[in-house]
Every structure is written in C-alpha cells, then in structure tokens.
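Every protein chain but one is kept in place in this view of the complex.
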C-alpha cells in the first residue's frame, strides 16, 4: 500500500521519526514491512515496529544502520512510502498487572505505542542506550527511568539496574514488556525467569517477507520452531531457546 | 564529479531540460555520462549530448524512454548529479561553409550547443519529429524549418524534405551536421553522398563506459571498426558502413 | 479478454503465472493479500515424507538485486500438509502444484505416490537440488543418468498427474539434464532453482548464512535463468516453466518469448505479495492491447535472424 508521508524528521543524530497515512488497524507489538526504494537494490522490505497509530496516522522511529534505513531517512513529507502489514503478534499483558516497559535504544518504538494505547494503566518505562543520543522518547512516558552506558544521561550502566530496583519488580507484581538488542532481551529473560516475573519480549531478526512464507526468521522456543514474523515478534519470557 | 543541479523542468511532455554546474570545457558534439542513481539498479551511466555550456553551467535535454531517464527526470534543483566527461568527437564544419543543422527529435541537443557557440555563422536548422510535442528548441535557432510526421506543426512529412529544398543544399555549398534516430541519419548520409554534400553525423548506440574501454559501442566505418564514444559520436558523411 | 490458458502436460492452467516453491508458503498465508484462485497455480513449499526443521539461523541475507537462502527445506511434512493445509487450500479454489523432495530415491517415489493420490493436488514438482544420501551427497540433479532413472521411477507412481522436474542451474550444461527428464517420462521441466552463492559480514568476518553457502535468487539471476530456459526449450519437446528473477510483466514476457510455457515468480512475492495476481492481470491487458488472442501465441517467438 502506498502511503503519503506526513512528516519525517531527525529526532536525534541518526534517529528518525516518520509519520504517514495508514488506513487500517494495528496492535502494539506488531510491525510493518517498508519498501525503502522503488528499485531492486536493496531488494527486500525492512521490518519496523509500529511506534504509534492514531487517527489514520502511523509512526515509526528508526535508526540509520545501513543502506535501507539510509534511503528511508532521505524520504520527506509529501513523498510516498510502500507499507505492508501490520504483521506479527502483539503485547498482551494481563489486564490488571503493573507493566514494566524495558527499552534498549530503538526498541522503545513498540513500547511507546503500547503506552499511548494504554494511558490509564500503571506503567513504568526503563529506557537504556549507549549514550544520551541513543535515549529516545523518554519524555513521552508518564514514568521513565533512564540509563546510559557512558552515564551521559540518567544512571550510568545497563537498564536492568533501575528495572530490578523498581518496587513492582521487587515485589514480583510487575509484568515485563521488553524490546531491544538480543543481548539485552536475553539478560532480561534470564532475570525474569530467575526472579519469577512474567512478561513478553519483542525479538528482532533479518526478515525476508514478514508474513510467514520465506522461513528466514525462525527461532526455537519451548513450543518448537516458530516464525518471528507470525508467531512473534512478541514471545513470552521463558519461551525462547536462546541461540548463543 | 558530483554537480549541483540548478534547474530541471519538463519542456514538453516527456522531455526535460536540466542545467547543472560544470567546471570544465566541452565542444559541441561531445557528450557526458550521467549516473542516474546512487544505487546499482540501473547500474550503468547514461550518455547525453551536451546541449549547452556557458559560464560554468552545462545543460542537457532528454526524453524519458526507460528507467534511467525516468530517474533523471525525478531530479530537482538542489539535487546532485554525477557527471563524467566530456567525451567523444566534436562537430568540425569548415570555417566558411553555410551549415545545415538537421535534428530528429531529441537529436536537436548537440546542434543547439553548436548554434549557441557559433552565433555569427550562417546556419539553418531543420527540425523534425513525430508530432508537435517532439519538436524542441526550434525558437532558439535563428533560422529554423520544422517538419512533423503528422503535420501538427510545420510541414507534414520528414525533415529531409525542407532540407533538400534549401538553397545551400541545392547549390551544394551547405555542410550538414545531423543528429537523430539512426534511420534518419542513414537517409541523410545517403542523400548527402548522392547529392555531393559533405557533413557530419552524430550517432547513437548503447554505451557501457563512454570512454573507450568496454568496446560495447563500435561501428564499422570506411576506416575500420571505430568506437562511437571515442572516435565518434560524430562521424563524417560517407564514413559509416550502416548495419542494416 | 485474451485467452491466457496454457497446458503443462494434462493440466490446463487458467494463466501462465505460477508462484514458486518456498516463496508462497502453503498458499494460505496469501489469502488476505490476494486472490489465489486468480493465478495459474502455486507451488507449495518443498514437502518431504517427514516434517523438517531446516537449517540453523541465520539463513537468509540480501545481495545486490537478490538474496541468498539456506532454509534447508523446512516443511510440515506430507501428513500435516494433507491434514491441515490441503483442505483449506482446496476450499480457496487454488490450483496446487506440490513441490517435493527426498533423501533417497525411495523417499522421492513414496512422496510422489502419496501426493499424487491427494484430491486437490493438481501436479507434482520434483526438486532435485538436494544431496542424495545414497550417493554420498551428490545432488540428485547433478547426474543426467541418475536423473533419468529417478524421473522414470517417480513417473511410474503418478501416472495421472503431471510430473514437473525442477532443474538446478549449478551445472556446466543444462541440456543433458533437460533431455534426461524428457527421456525419463517427465511431463515438464521447471528451471531454474537457485544458484549457489555466499556472502560475508565484513564486520564480524562471518558468513552471513550459518551454513556458509546458500541459494541465490531474485532479479540478479534473471539473465542466467533465461539463458538456461532457452537452452531447455531448444533441447526438449515437453513444456518448460521459466523461473528466476521475475518481477515485472516484461520479465515474464522475456521467458515466454524464449519459449517457456509458463513462468514462476519466487523472491518477488516477498517484496510484493500480490505480484502474481498483478502479473496475470497485466498479461491480459497486454494481450488485449497488442491484439494477441491467445497467450500461447507469445511462446517461442524470439527472433534471432
């Protein structure tokens, strides 16, 4: 589907936020597949978490890491973008639990969407990144705890430090929703299992199609081999059999 | 060389005129090789005749015929374009002859450059095309005779009709410079040889490199196999051994 | 409305646009995105007697105008296909070509026998780009003598349904393989499967594909595919289905002009899920525009004079 881009701007160095028209529905945790150019080099679509959908306007937040995202960053208001989706599983925290949103870098995107859709729920966000430049959207959460590896903003260290100190974590009433680099997700998964908290993780993998047919995005889980783009990207804590 | 695009506009339906900065010298008849996109699909540069060069500003006039020229047409003032050249041979009419400029469609481009560079020379332009939409720049020549195949502007028929009626043709004092479709060039070549006029033809061929190394653009001449991009694109009448 | 029908052996397809094995799942995944009745047929993901988990990750990566995959023939297995997928596919009204493979000749024969017996499977496509366990890992499709024997053995158990044999391009000369399929009694040839390729992540100095080598597909391989399809067409009388890098009507026409009776679209399904339906519609519009009454009038019209 060709969508009209409404705005696109660099929110931090190398990070862009783009808004475009979108006529359908979507759930927090789901993603879309974007065609970054009309030609075939690069060929494949790029998966992006949905960072917001309101009044027919969808937003994504992305980091420029390679050619595809660089091409995406060149797009301007008024340009068109080819959007496919939404695809994948959504976050489904139990209705009454306090929610602990744990974001690593660009992983904040789907958590922001969840927070926007659930303004009345008790939720605390834990937002980590390498430096101040990698902390995105922390002011858009009602409660946000920031950690950077170099200490340039918030606490110095990993985002797991403020997380495990939070009351809802310590008393095990918190339900975790996490998205970020694989290493972070694995660490949170192991913590949650050890400490007896439940939660969900949104994983990342190279995707060929995004809708379950190329079988390029599988991961092994306690329930067998799953496709990250259909059965995921959101999996329950304790479910993923980590590769390394 | 990356050049700044100064203007680009659609002068007729499907025909564009683009101006960009160019820091070198060039001669009428020569061409440049343009990279139409930064990616590799399409891969090769596209040859374009130089339609003007004045005060550090070069212009080209092109017709959208495929993907490369379509991408070129998308470029706007302020964008960059990667230019290589100039390459190839130039028009070299004897200093005193009256010049008969014969253009078919987009073939007008190098002839316009010649006319601009030689304002004080006696020259008559013969500009042909399928329809009125295919007649370009006829008002930029001091003397112009227009012919269209459907008669929508100028004389109905081929451009060779007004040409052979011109005094400088009939009295054999005219020196022909022609650029256009291969069929037209071949017809003019045969006419000129038969009627005893001299002249030069600017040929077209798919080009891989534009500077003589791929050997993809050769043609047979009375002087042996020649590269159109180095020994051409301008050849003398009577020199080309036409393929068909 | 031009006549777009083409024949693959005894099977008549409503149009020559087929989606390729491994790029169209079991068809059902596309139900929301297109009308799978509108295309000539679709090929299932390669099926084997038992389900398979496939290779380790990562198993895809992108290359210039293409991609490499090393899925390793992950599939649900023939039983689950019959029980869980086929009834729904039948209900959707799709024409189904069951792609299949085995580790041994006996596997191939048994898989073909099972699939041929299924109502709703309209043709079989035999993938011979798999290592032959009995012959020490050489591909089934790597030896014409063996390929002819395999084709004959498989054809015996599926007399009622067209047997298409899908050739590997990783050979010095595809012509003897095409001839072997014809001599073995195969009803059609499809070509090509993926080219072997490799890609390295310069930062980590690791292969981008866990198993190092994988299969290259997409627009990049189109010229190689077209050349091999043309060679097959010149070698055999049976229909040839062209595959490799097709992403536009012009691409499909190139293969038809070269002599393919139908085409398959693979990788480009990932980029544009409804592409096969679009190409079928565009082909119809093209025929109307060009006053071509039957799509078969396009086939083998290459002018080389």
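Think of it as A, B and C in the order they're written, each chain with its own count starting at 1.
As a convention for this text, a residue touches a chain if its C-beta (ideal position, glycine included) is under 8 Å from a C-beta of that chain, and two chains touch if they have at least 3 such contacts.
Every value quoted in this text rests on a predicted model; they were computed, and no experiment measured them.
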Candidates C:125, C:182 or C:254 - the one touching the absent chain: C:254
Contact residue for the chain not shown (choose from C:27, C:184, C:245 or C:266): C:245
Per the touch definition above, residue among B:98, B:153 or B:214 touching the missing chain: B:214
Residues in chain C touching the chain absent from view: 63-66, 68, 142, 170-172, 195-200, 202, 204-207, 212-213, 216, 218-224, 226-227, 230, 245, 250, 253-254, 257-258, 301-304
Sites on chain A contacted by the missing partner chain, in the whole complex: 40-41
Residues belonging to chain B that touch the chain removed from view: 35, 40-45, 84, 205-206, 208-219, 225, 243
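Rule of thumb we're sticking to: only the chains that are shown with their structure count from here on.
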Chain C and chain B - chains in contact with each: A
Identifier of the chain whose CA centre is least distant from the whole-structure CA centre: C
Longest centre-to-centre distance from chain B, chain (CA-based): A
Centre distance in Å when chain B and chain C are each reduced to the mean of their C-alpha atoms: 47
Between chain A and chain C, centroid-to-centroid distance (C-alpha), Å: 36
Sites on chain A at which at least two other chains make contact: 40-42
Chain C residues counted as touching two or more neighbouring chains: 64-65, 219
